[in-house]
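Missing here is one protein chain; the remaining ones are kept as they sit in the complex.
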Amino acid sequence: MANSACSGGIEARADGRAPSELRALSIERGFNVYAEGSASVRWGNTIVHCTASVEDRVPVFLRGSGGGWLTAEYGMLPRATNDRMPRDVSKGRINGRSSEIQRLIGRSLRSALDLRAIGERTVWVDCDVIQADGGTRTASIIGGFVCLADASRGLKKKLSLAKLPLQAQVGAVSVGKVRGAMLLDLNYEEDKSADVDCNVVMNGKGEFAELQGTGEKGFFSRSDLEEMLLLAREGMQVIFALQREMLDLSREEEEIFDGFF
Amino acid sequence: MANSACSGGIEARADGRAPSELRALSIERGFNVYAEGSASVRWGNTIVHCTASVEDRVPVFLRGSGGGWLTAEYGMLPRATNDRMPRDVSKGRINGRSSEIQRLIGRSLRSALDLRAIGERTVWVDCDVIQADGGTRTASIIGGFVCLADASRGLKKKLSLAKLPLQAQVGAVSVGKVRGAMLLDLNYEEDKSADVDCNVVMNGKGEFAELQGTGEKGFFSRSDLEEMLLLAREGMQVIFALQREMLDLSREEEEIFDGFF
Amino acid sequence: MANSACSGGIEARADGRAPSELRALSIERGFNVYAEGSASVRWGNTIVHCTASVEDRVPVFLRGSGGGWLTAEYGMLPRATNDRMPRDVSKGRINGRSSEIQRLIGRSLRSALDLRAIGERTVWVDCDVIQADGGTRTASIIGGFVCLADASRGLKKKLSLAKLPLQAQVGAVSVGKVRGAMLLDLNYEEDKSADVDCNVVMNGKGEFAELQGTGEKGFFSRSDLEEMLLLAREGMQVIFALQREMLDLSREEEEIFDGFF
Amino acid sequence: MANSACSGGIEARADGRAPSELRALSIERGFNVYAEGSASVRWGNTIVHCTASVEDRVPVFLRGSGGGWLTAEYGMLPRATNDRMPRDVSKGRINGRSSEIQRLIGRSLRSALDLRAIGERTVWVDCDVIQADGGTRTASIIGGFVCLADASRGLKKKLSLAKLPLQAQVGAVSVGKVRGAMLLDLNYEEDKSADVDCNVVMNGKGEFAELQGTGEKGFFSRSDLEEMLLLAREGMQVIFALQREMLDLSREEEEIFDGFF
Amino acid sequence: MANSACSGGIEARADGRAPSELRALSIERGFNVYAEGSASVRWGNTIVHCTASVEDRVPVFLRGSGGGWLTAEYGMLPRATNDRMPRDVSKGRINGRSSEIQRLIGRSLRSALDLRAIGERTVWVDCDVIQADGGTRTASIIGGFVCLADASRGLKKKLSLAKLPLQAQVGAVSVGKVRGAMLLDLNYEEDKSADVDCNVVMNGKGEFAELQGTGEKGFFSRSDLEEMLLLAREGMQVIFALQREMLDLSREEEEIFDGFF
Partner (left out) sequence: MANSACSGGIEARADGRAPSELRALSIERGFNVYAEGSASVRWGNTIVHCTASVEDRVPVFLRGSGGGWLTAEYGMLPRATNDRMPRDVSKGRINGRSSEIQRLIGRSLRSALDLRAIGERTVWVDCDVIQADGGTRTASIIGGFVCLADASRGLKKKLSLAKLPLQAQVGAVSVGKVRGAMLLDLNYEEDKSADVDCNVVMNGKGEFAELQGTGEKGFFSRSDLEEMLLLAREGMQVIFALQREMLDLSREEEEIFDGFF
């Protein structure tokens, strides 16, 4: 990815990146021998393992509806972070941050899946952070989509569907304002000192599945928002291309994916 | 509040409101005799009780920092909703939705409070939904700000501060796209059938503390976002005015609040 | 309510009441738009919201029995008290005091309901303390009965019953011995310094549904008990009258209620 | 113990007892080699193990007060009952019935202990039901008092107190109305079919520490109450005598205990 | 039991036992009136109550299999130990040690039961430590087998089985190396200072159901292991004989048990 012009700040990023430059991003597809889909995402020092599991039943509120569901769960290994964190189970409950993140991931990936087509089935997407250096929720969505696409392939075959039960390609990226500069894809140090932080979940048409902006240390203006959304969009091109490449699409699938843009 | 022109849809709202019209909104300040601040917000059929409590200590990660903290908690009475819901405590844990909402409220109100000025103290803002008909998280932020302002008055006095430890006036409103029409302040029925749903937390300058948009049943475009933010801004004028009115500001306080716009 | 003669002590009550005088008591019926019955009780500074919810199934131990059940749950908002209390859910379990109180409320209201008549249904009575200044369990029973009566009206209609599925009017009041004086309806300060504390749940015939006396700071004699029960009975007249008034009985219902005395 | 005249019913008790006859009651003192006091109570088929443990600190709310505390805990072995019950820990929480009972035991025994005399110490009384056939809470109080007396002896010695830190002898018994007959000391079958059930906790002077009457299947009148209290008093004589006998009082202690009557 | 020659150490045991001498061991069979089998084991100062309960269903993973299951649960009364321990339920979860022990007991007793013969039923074996002085897990297995044998008798009758649904007699004992000496049946003090600790679960043929050796303070060699297994075998003779004696076998049962050796 080429450097874009600096968008305001003059300070260089600690890792030498240009403001609109993503960290090195790679996806290892199929790392898990059991799951219906799996993808390990490495993004700078952030590592997230994602798996998709298909279960032949739905939550109570959907029984008899004929439609399916997608649930995401998000966790961190105790030493994913600089200081060791106690396991959630030691306290007997999931922590609030994880709870908020897994709801975001779930909604985002649900928007990519054709819930009617899969019938009364649940796709569980598990995102487990092996190492955290910022962007774990966006990495989860990126990897989660790859798993989901593989699980969709399995469902198409198993249920003899006419087409993949997907309705969009979905990815995510963070942007933020750090000491006056708009930056794409914040690492942990940048995130910690960001004034504004925005997680953008998009489809290939540049539409939003989710948009979550936070004035961590104050407020952000309409023009801050504009700038952040532009930057996010730029980053999404790289991400979408990588997802497609990793999925190794058949000609038929290429067409479907082309329709997502 | 005057009707604005209809922003797209032609269908009337079930309760007869114009697209940019808020439901009847009122705030009862000081309903609780013990709390450092309290406000009961009634917004259509939604009723939320908010209290602010000041505690003379901070979470572990802030000890020795000299600064304070604000934590929000959000809960619902079992029959706040159409069907009775089991209490969180019956399951031994807070549900994911509440967890996500209380984090939003906490971040929003934290942005209004001058955490340095109050020293090592925690303000607890409790938002308990007595009756839910959409907009409970925005009502919580609106009422939470009123509580917080009263708690700030108390702290100013108790700590002999030169000025109120507030740095912004903060309020919130929801907007959404329902069957093609952009609508302000969704009630539960509208929210349920919304394609897009956006919660906007703003300060008086039209800047964002938080922005959370969700494509509940698909995706939303940049122009959807524009439209929603315009509508939200319109609604915020009414909300800010009501908060100020209810707070019954002294001349000195008026000046501070004027500075927030 | 007229002052009765002072029953032993010579000290005046802090709020100026006579020993056998209730605090101002009012009931707002139907405050909740969803519940099958609802009543908000204000008793001095004590405020309790009660709702009745009807569910079309019974606990496991009653399945197939043909009869119904009534369960009460009791909770407090975090700032119902002078100092903020952590939510039960934060600790993962209901506290012992709440557990004890909700069992008392449940047994008391169960004695008023004709469990056979309603078939395999459960009435949930939720009592949530908005503000606590003594007497929250008795207020819960008073308001709970009003909810229950409204829920009974609904069940009579829905199930085409010949009569209201009620078998008694039930109310409750506390009495205690404070610095040698027998007092009716203790507020928090009185309760805290009481030597003896007694909660009396009665029907209109002066019979007991529940009687719980505690020698908080020692013991109480048979004659203490006599005195307390007399005082309680006096208070119950006022309470029963208010419940009937608030229920706005039809002529037919009047007859049924008359039979309860 | 002599039979008293039958108090209303004509039906014989299934186990052949007279209405005012206790089941065979025995106490094994000192069954536990570690505890500061221990007593195993066998009452008909009911078996409860009680221990008293002294801890050199008090709950937070008493720190710095100079006074002590007593806490009771009550549990049942899984097969204490006819059908095996899951352990509380399997559900992650104490059940409501146990919670209510242990609060009753705690208040009752607290009234017997001189909390000022023992300084900032806590006496834990654990009551574990080995086998349940009615009367487990009263057996717990009876045995708990014996433990407590032994723990008091230890504290007197350890703290060089002038006298035993006890201020009363305390015991308990149940009474109930079963098919029209007033019966003392209900076993499980009687308890299940009782219309009224009353647990009476008394000191040697016939004063009440606790009185809990419940109209299980209806209501009870003032005269029912009179009858039950008389019957309870009769039973308490036997119980107090057994406790004293088991404690094997020294001459000096005899005097103190005599003062309790 | 005869003393064996001292196996290495020269130090006498604090309680005067020879190295290969068991503490006084006795079993009270049938102490519980409800359970399908019950046995209270007293082993020196260790006391464990065991009950077997039969339930007419199996865990989910066995439904439809036609076979049965056996589950063991292990708990301690709070004052079973020298210092009072908080109840598991106070922390909301079973502690790790109990969890490990109950899995050992469950596997051991499962090996004695003919799971096919009993059909889709579960035998619950509850082992509750009344007093702990070392060897609680082995005492649980010893007593658990006696309960199980009695429950098997009941199942044989109830299901009209041709023979007892048992396939082995099972018992257990601990051995350890304490200050250089190999000792049989460690009490708490010995266990605490043991360098090596081994729990051996055997059948009558000297085969192992379970073998768990731990180098508490270092490691143990092959010859240490040999020595420990010899010692364990010696102890098992006494234990098996006591179990048989307590079970009071019929002639027919004698034959079956003879086949276990």
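Just so it is clear, A, B, C, D and E label the chains in written order, and each chain counts residues from 1 on its own.
Just so it is clear, a residue touches a chain if its C-beta (ideal position, glycine included) is under 8 Å from a C-beta of that chain, and two chains touch if they have at least 3 such contacts.
Model, not experiment: these values are computed from the prediction.
**Student:** Determine which of the presented chains are touched by the chain that is not presented, and list them.
**Tutor:** A, E
**Student:** Return the single residue from E:157, E:222 or E:251 that touches the missing chain.
**Tutor:** Candidates E:157, E:222 or E:251; residue touching the omitted chain: E:222.
**Student:** Based on the whole complex, identify which of E:111, E:131 or E:187 touches the chain you can't see.
**Tutor:** Of these options, the touching residue for the absent chain is E:111.
**Student:** May I ask you to list the residues on chain A that touch the chain which is not drawn?
**Tutor:** Contact residues on chain A toward the absent chain are 32-35, 38, 45, 49, 51, 53, 55, 73, 75, 77-82, 84, 87-89, 92-94, 124, 126, 128, 130-131, 133.
**Student:** For chain E, which positions touch the chain that isn't shown here?
**Tutor:** These residues touch the chain not displayed: 92-94, 96-97, 99-100, 102-103, 107, 111, 168, 203, 205-216, 218-222, 225, 229.
Following the convention adopted for this analysis, only the chains that are shown with their structure count from here on.
**Student:** Interface check for copies chain A and chain B. Shared numbers divided by all numbers used: above half gives same, below half gives different; which is it?
**Tutor:** same
**Student:** What chain is the most remote from chain E, judged by the mean position of CA atoms in each chain?
**Tutor:** Checked the centroid distances; the maximum from chain E is B.
**Student:** Compute the distance, rounded to whole Å, between the mean C-alpha positions of chain B and chain E.
**Tutor:** Each chain reduced to its C-alpha mean, chain B and chain E end up 61 Å apart.
**Student:** Per the centroid of Cα atoms for each chain, what is the distance between chain A and chain B, given in Å?
**Tutor:** Taking the mean C-alpha position of each chain, the two centres sit 28 Å apart.
**Student:** Of all residues in chain A, which are in touch with two or more distinct other chains?
**Tutor:** 92-93
**Student:** Are the chains arranged, by touching, as a line, ring, star, complete graph, or other?
**Tutor:** Topology of the interface graph: linear, an open chain of contacts.
**Student:** Which pairs of chains touch each other?
**Tutor:** A-B, B-C, C-D, D-E
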